[in-house]
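Only one protein chain is missing from this complex, and each of the others stays in its spot.
And now, chain A:
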Amino acid sequence: MTNAPDRYERFVLPEGVSKVTRIKDTRITNAATFEVQREDHTLGNLIRMQLHRDPEVLFAGYKAPHPLEYKINFKVQARDTTNPETVFRRAIDAVDTEIADLRKAFTEELARPRDQGNFY
């Protein structure tokens, strides 16, 4: 087990490495790959789903390239009215707002008086 990666490698971003890097697609117009470090399907699927709901997105997909490479890649192609960065940012912003709404709804529901222990 001498070459086993440290357990914390999975979620601690190494110093000097940026969280997101953008790789421009040289073959498809208005497309880009976003490499997000130390994230997994939790965020990958969420953002992909959100990108699909954007009418200005032509293609959106993500993959975790290798189980020992702790990153995910998004491929985004946008309509020519916009660019991949904008739609990517917009998708994450939207997720952020949705979570904030959910949090508000949850807190309100928690504050409401209710019976305890009545399952289902």
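Quick note on the criterion: contacts are C-beta pairs under 8 Å (C-beta built on N, C-alpha and C of every residue); 3 or more make two chains touch, one makes a residue touch a chain; residues count from 1.
Just so we're on the same page, contacts and distances are computed from a predicted model.
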item: Omitted chain (choose from "Mitotic-spindle organizing protein 1", "Methyltransferase small domain-containing protein", "DNA-directed RNA polymerases I and III subunit RPAC1" or "Trafficking protein particle complex subunit") - UniProt protein name; value: "DNA-directed RNA polymerases I and III subunit RPAC1"
item: Absent chain, residues of chain A that touch it; value: 7-8, 10-11, 18-20, 22, 34, 36, 39-43, 45-46, 48-50, 52-55, 85, 88-89, 92-103, 105-110, 112, 114-120
